[in-house]
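Take a look at this one; I'll ask things after.
For this depiction, one protein chain was excluded, whereas all remaining protein chains were kept in their positions.
Coming up: chain A.
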Amino acid sequence: MRILIIEDEQELNNSIVTYLQQEGYSCDAAYDFKEASLKVADLPYTCVLVDLNLPHGNGLDIVRLLKENTPETGIIIISAKNALDDRITGLEIGADDYLTKPFHLSELNARVKSVIRRRNFNGHKSVKAGALEVFPDSAEAQVNGQKLTLTKKEYDLLLYFLSNRNRVLTKDSIAEHLWGDHVEALDSLDFVYTHIKNLRRKIMEAGGEDYIQTVYGLGYKFAAE
């Protein structure tokens, strides 16, 4: 699966490429509008990440271009502008998701996976990890075929872990994934702990292994193949 990262900030672009490559994607990078439009016209991409503020042009035009030529491509807008209007325009003309800078790479990864999953590129209806199986369409999870009763937050958390398998996830990124903008005001880091404890317990009660490891000083890691 090929992913194109259109971001004029070279260092940020590199980070994204590195992270996604580790996930097993083939990545191309474009640093300005011209390069981006050439690459978009050249190859069909599974997913394209577009920064809106580009040298020599507007990222929204790339989105329009993609919608015309390869409508099956998933599009995620990444922008420094947290402008509601941009977000709305972006989603209206066909972007699948919108992410405001600065973001966690793990969050970006989860969004990319979600977009690809929704477009059903690999034909799977579920995500598997060990004895676990998650069905994003119905928002359900099973362990060895037995249904898990999860709260919405626990389900979100599980999917986030599955999207970032074998990756270290910081409490901060988990909190932001679960609570979004509200994270700053609340004792969310303690809540993260509570949620993870509950999720762990439920998986183990259903006969699964303890997939969630605590990485000292950093956060958590979901270790399963």
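Everything that follows uses one rule, which is that contacts are C-beta pairs under 8 Å (C-beta built on N, C-alpha and C of every residue); 3 or more make two chains touch, one makes a residue touch a chain; residues count from 1.
By definition in this document, contacts and distances are computed from a predicted model.
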- Note on the structure: Of "Thiamine import ATP-binding protein ThiQ", "Ion-translocating oxidoreductase complex subunit D", "MHS family MFS transporter" or "histidine kinase", the UniProt protein name belonging to the chain not shown is "histidine kinase"
- Task: May I ask which residue of A:L38, A:A139 or A:V215 touches the chain that does not appear here?
- Result: A:V215
- Note that chain A touches the absent chain at residues 9, 11-12, 15-16, 18-19, 22, 80, 82-85, 100-106, 153, 167-168, 170, 172-173, 176, 179, 181-188, 191, 194, 215-219
